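Every protein chain except one is present and positioned as in the full complex.
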Amino acid sequence: MPIANFLPTNVDYARFLPELILTVAGVLIMFLEALRSEGRRTNAGLVAILALVLALPAALMSSSGPAFQGMLVIDGMATFFRTLVIVVGLLVVFSSTDYLRRENQESGEYYALILFSIVGQCVMVSANELVMIFIGLEISSIASYILAGYLRDDARNNEAALKYFLLGSFATAFLLYGVAWMYGATGSTNLTEIRRALISGAAPPEALIGVAAALIFVGLAFKISAAPFQGWAPDVYQGAPAPVSAFLTVGPKAAAFAVLLRIFLGSLEPIAARWAPAIWVCALATMVVGNFAAIMQSNIKRLLAYSSIAHAGYVLVAVAANSGTGSAAAMFYLAAYAFTNIGAFAVVTYFSRKGERYVGIDDFAGLAQRQPGMAAMLTIFLLSLIGVPLTGGFFGKFYIFKAALDSKLIWLTVLGLLNSAVAAYYYLRILVVMYFREPGESVETLPPAGALLQIAVYGSAVGTLLLGIFPSLILDFANRAAIR
Amino acid sequence: MPLGPLPAAVPPSWYLTLSAILFALGVLGFLLRRNIITVFMSIELMLNAVNLSFITFSYVLKRNDGHIFSFFVMVVAAAEAAVGLAIILTVFKNRQTLEIDEVSSLKN
Amino acid sequence: MDALLFMIFAAIAVICGINLVVQTHPISSALSLVGVMGALAALYLLLGGEFIAAAQLVVYAGAIMVLFVFVIMLLNAGTEKKMTVRPLGKYLGAPFLLLFFGMIAYMIQRILPASSPVVFGAFQGGTALEIGRSLFTVYLLPFEVTSVLILIAILGAIVLARKEVD
Amino acid sequence: MQQLWLIPILPLLGFLLNGIFGKRLAKPVINAIAVGSVLLSFLWVVKTLSGLGAFSGGLDQTYKEHYYTWIQSGALNISVDFAIDRLTAVMLMVVTGVGALIHIYSIGYMSHEGGYYRFFAYLNLFMFFMLILVLGANFLILFVGWEGVGLCSYLLIGFYFLEKFATDAGNKAFIVNRIGDFGFALAIFLVGFHFNTLDFTTVMTQVKGMPIEVSAGLFTAISLLLLVGATGKSAQIPLYVWLPDAMAGPTPVSALIHAATMVTAGVYMIARTSQIYLHSTWALDIVAIVGLTTAFVAATIGLAQNDIKKVFAYSTVSQLGYMFVGLGVGAFSAGIFHLMTHAFFKALLFLGAGSVIHACSGEQDMRHMGGLRKYTPITMVTLLCGSLAIAGFPYLSGAASKDLILEAAYEHAPWMYWVGVFTAGMTAFYVFRAFFMTFFGEYKGKPASGHGHDDHGHDDHGHGEPHESPAVMWIPLAILAVLSLGGGFINIPHFLEPIFPLQEGEPARWLEYVATAAGLGGIALAYLFYVLSPSLPESIASTFKGVHTLIYNKYFVDEFYDSTVVEPIVGGSRQLLWRVGDVRLIDGIANGIGSTARGIGGILRRAQSGYIRSYAAWVIAGTVLAIAYIGFMGASR
Partner (left out) sequence: MSLLDIVLFLPLVGFFLLLILPKQSSRMAAMVISLAIFVVSLGLLMPYWFQYPSGHTFSTDIQWISYPPIRYHVALDGLSLWLVLLSTLLTPIAALVSWNYIDKRVKEYYAFLLLLEFGVIGVFISMDLFLFYVFWEVSLVPMYFLIGIWGHERRIYAAVKFFLFTMAGSVLMLGAIIFLYNRTGTFDYGQIQGMIQTGSLVFDARTEMILFLAFFMAFAIKVPIFPLHTWLPDAHVEAPTAGSLMLASVMLKMGTYGLLRFCVTLFPDAAHRSAPWIVGLAIVGIIYGALVALVQPNMKKLVAYSSVSHLGFVVLGIFTFTQQGLDGAVYQMLNHGISTGALFILVGFLYERRHSLEISAYGGVATPAPNLAIIFLITTLASIGLPTLNNFVGEYLVLQGTAGANFGWAVFASLGVIFSACYMLWLYQRTFFGRASESLSHHMPDLTTREWAAILPLVLLMVWMGSFAQTFLPSISVQNAAILEQTKKLRTERVAIPAPQFVEASRANR
């Protein structure tokens, strides 16, 4: 076959446009940084925002179909998740600027890293090749490692970065090993090929696929912080800069879930009987670990970290449902959770003040009286995390458990519902201190929130409520995009 | 493994077994070593083991996708090494130690 | 002949691997890792991976390990005081690791369909030519995207290791 | 249309006017409203009855007026209806008549009381409910009145609400009555369920239509439950305990509510539902026995009381017992007859007692009275009439009705008769004991003795000199005296014949003689003890120490109830249900769940050690499990 057949066409580039835009912007930022004279404030943030705003329509409008010899496949799900991570990036950038200025650590690299990591996630969610998935995963992860340790003079940051990095690469090794086995068993690393191999007459011994699937699952489960691979999450989310934690709890997680859905609900669907029960157990373990460990936390970032573990558990329930509704539910939930959690972290970022000194729950005492607006927003986010109606969190939960019941996972549903009742307890504790306690000294000196941060907070709040009141906005899309 | 007189050529499964052994050794290193750098090297060992599997499989399948894959693994490993070592440097700058267990201030 | 070579290099690889784990000084661990890599490079050749074998030596043994050694020197990390194992590592990790290895080995020996023994030169797909072809045709995109990865690596190094601006 | 509704509404208006504006009104106005309203309704009763020809042999079946539907649910329709038949007529006359007199009397008696308007408002409210009770054409309306009069008695007993004993007595009255109502209500439910209506005429005709033997069980149940209600309201054993305490209220209240009208509601109710009782002879016997026992026991207690009102209270209980006996032995008309006469003479006795107390400025203990005949002649004379009437002096009202009952009892079972007669003797004795202790001998009141335990302070004339009551008080006394003398000649049994046919055959004359003899004997004995040789009682009391203390302390019934019912319930609720059941058990479980959750959290926390290599160990473990699950165990599926 002549090389010419392999030259990328415009269609290929068009379908790859969001990644291109973001990459170019990233490179541009690096140049700007190099040229920036000392002491002048960087405007990399602006560039990043522009790039993301541009990438958004590119992602939404990109025609669907394969690209680059089937390395990528742009389908509904890819579009959904690409849009999601780009929006996430936007919100994170908004909520970061003030933070970086406060810690006077603002520099272009930060934004470049965010952009690159988003590129990685975009690649992940649209990849149809284990190679692409692997590379995308690595791009997003390595960027995250750096971001987690961004304030390099802060011991918490270093530790977070180190833990995230070591354990991350450790897990990646397992993922790779799994990929190797998958390759050996099916003779291909292309997801479509793999599926074909599984249903073809000369199907490879299932046990092999099983092992490969298991190892791949471990790698992804680590990224989505599912029990028992969740160990790193609380430490990293607590140690990393608050906006970065927000990003980590949402962006890479969403991408990893997308991959999980693609691989397991897509390619490995023929052997669902093997992996579904494992995910069942994993989902339950994750919910329990997340919720029950969170009960005891006194540090809000850590509490939110555990809560994010718990929520990963809920999404896993949707995955375990192994159905179109299930994947749609997972997608919707991730979207709702993205808004909610970024918003929550944004408020926490604001309340924590320079050097994140005030992240103890008691430091939030009486904030409702000092900062009614922000407190109200945090209330909305917490209610969404609890799963109170008219918030995205509620509808997400509802739809997930609906999917689970569709697939006759009655016990998982019941246990999940009870879990969400338990969860109410620790979220309420935050509301309690914010509203029912009298203000402590820590809230006396609270500078007004910056405009960008406010955009992030109110934006996420609007998103959360919209998804709660008019879920159809996204749900219909998710239902159409869902695998099967 | 079948013992007895050494055959002229060994089956691929031997290569795979070797890679499994190396992978396990890597994990063991991760679990046992206390020096952060050594731990990191254990990871590299694991990656190498994986590469061996890839190469072996692509020999079995008579396709070179495995080679490509392991090539990318190397690239990634290189990148990881750069970043990882940088992180290790910052940690050392802050704590003056490479003892992995002393990097455990974040916990409940 | 092939078998013998395999035996030799496998032995080297395993011994170096074990050495990596038991050595308490990073430098000796690093050197034994280089050993493993060299041995693997040889095995790659046996499996017909010319290009990969070369890359292994150049990228891994050459670049990466040098970097390691460099950092070790830079931080002049001494020997670990003494071998302590986290109880969890011992009681949870070790036995499970054995299980893990057992399972994989079982898979390799029993489940994996037997295939013809490895003969040097039986597979020609690993030449630089072949690799290059697939790299610039089918695998063009990943190859290009890895550039972003490298970019990030550079960026990371800058962000984390550069001097304070102020 | 006779506008029956006016009869109860008038007092209600009085209540509303006095209740809402009373505080701002002058006493004469209040009197006008209160007494006026009752007098008007009395006149309206007379007009209605004559209109219905009750006095001219008419009204031999029920006349009914329908106002509006109260409750309509499914087949059950309960409407606000009033009905009049001859039984009602009697009750109406008694209630409004006696009620009016007592209202008038109260003007004088309460003249110096605080909360004047409040008193009359309550009194009018009572009239309203009592008339509802009497006029009600179905069980539920009757029950409305039934509960309403209970409420008023609660309010009036607790009229001196600054005093704990008064409010205690009020609560006791209400709650004991509730226990009775519990039975009554259940009876109503049974009726409502089995007849799908609560209307008296409908139910009674249905019952009449049934052969006796049909489901006697059901009727027994209904009648016994009704009886429970009656014992509550009419202070029969075992629920009589509230009545004596009820004397804590002002004396006119005791006269009106706790002697003349309300307490007889039970008798009225049984008479009203007589058809059901007639279907269960067994129940009737129980009624009789309850009545007889009550009559006897109460009389014995009455022998040893020193508080003049208490004496009359127990005598009331005992007389009500007589009425029950009358009902129980099937002589319903006799029962009602006695109800009426008793209303006369017992109202008289109470009002007289009130006048005496008034005279002694609040003193109620007879041991501190005596010799009052010099000071209060009119009161003495009227009281004498009352005492003679109750003692069964020939041709007086009491004798007439009581003898009828006793004769019927003899027909039914001779032993009942004898017990009744003996009780009659005792009655005569203790009534005259009171009479003599009060009016004969020397005045033993401490000069300037202020107020007895119930302090309706006559602060303006707290001096020792007893004094005759004003006309507004003694005129009612006089009227009642006349009635209790002549009341016997109103031939109620004949009047009620259409409802309660009389059994043929003249009873033996000697029965009357014996009864009368017993009465006279009682009087004589009292004269001997308390006029001729006042030392005798003490010596007898000391000789029969045990018996005396027993009856002096009313057989310790209150104490018994307290220790067996009240204490266990209260204590049990506090210690067992609340402290243990609620707080420890249920909340304990709830909090237990919480703490377990926290415990699990604590364990999970420890797993989060912060050591990278421990986390790695977890990863390995997870991996192995995953492989085992997906790679190997999966095969079995």
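To keep things simple, chains are lettered A, B, C and D as they appear, and every chain counts its residues starting from 1.
Rule of thumb we're sticking to: a residue touches a chain if its C-beta (ideal position, glycine included) is under 8 Å from a C-beta of that chain, and two chains touch if they have at least 3 such contacts.
Since this is a predicted model, take the numbers as computed values, not measurements.
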Exercise for the section: For the chain that is not shown, enumerate the shown chains it touches in the whole assembly. Expected result: A, D
Fill in the blank from the handout: Among the options D:46, D:218, D:520 or D:633, the absent chain makes contact with D:218
Problem - Candidates D:43, D:471, D:577 or D:603 - the one touching the absent chain - result: D:577
Fill in the blank from the handout: Missing-chain contact among D:1, D:26, D:162 or D:532 belongs to D:162
Handout entry: For chain D, the residues touching the chain missing from this view
Key = 68-76, 140, 143-144, 147-148, 151, 154, 158, 161-162, 164, 167-168, 170-171, 174-175, 178-179, 181-182, 185-186, 188-190, 192-195, 206, 209-210, 214-215, 218, 569-570, 572-574, 577-578, 581-582, 586-587, 590
Problem - Residues of chain A (touch criterion as defined above) contacting the omitted chain - result: 369, 383, 386, 388-390, 394, 398-399, 401-402, 405-406, 413-414, 417-418, 420-421, 424-425, 428, 431-432, 435-436, 470-472, 475-476, 479
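Here is the rule we use: only the chains that are shown with their structure count from here on.
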Practice task
Sort out for me whether A-B or B-C is joined by the greater number of C-beta contact pairs.
Solution key: B-C
Practice task
Report the inter-chain centroid distance for chain A and chain B in whole angstrom, where each centroid is the mean of the CA atoms.
Solution key: 27
Fill in the blank from the handout: The distance between the C-alpha centres of chain A and chain C, rounded to whole Å, is 30
Practice task
Could you tell me which residues belong to chain C and also touch two or more other chains?
Solution key: 85-86, 89, 93, 97, 100, 103-104, 107, 112, 139, 142, 146, 149, 152-153, 156, 160
Exercise for the section: Mark out which residues of chain A touch at least two other chains, giving numbers and ranges. Expected result: 131, 135, 138, 142, 145-146, 149, 152-153, 161-163, 166, 170, 184, 207-208, 211, 234-235, 293, 296
Exercise for the section: Can you check the complex and tell me which residues of chain C touch chain A? Expected result: 103-104, 107, 111-113, 136-142, 145-146, 148-149, 151-153, 155-156, 158-160, 164-166
Completion exercise
Residue set of chain C touching chain B in the complex reads 1-4, 6-7, 10, 13-14, 17-18, 20-21, 23, 26, 29-30, 33, 36-37, 40, 43-44, 47-49, 51-52, 55-56, 59-60, 63-64, 67-68, 71-72, 74-75, 77, 80-81, 83-86, 89, 93-94, 97, 100-101, 104-105, 108-109, 112, 114-119, 122-123, 125-126, 130-131, 134-135, 139, 142, 146, 149-150, 152-154, 156-157, 160-161
Completion exercise
In the complex, chain A touches chain B at residues 130-131, 134-135, 138, 142, 145-146, 149, 152-153, 155-156, 158-163, 165-166, 169-170, 173, 176-177, 179-181, 183-184, 187-189, 234-236, 238-239, 293, 296-297, 302
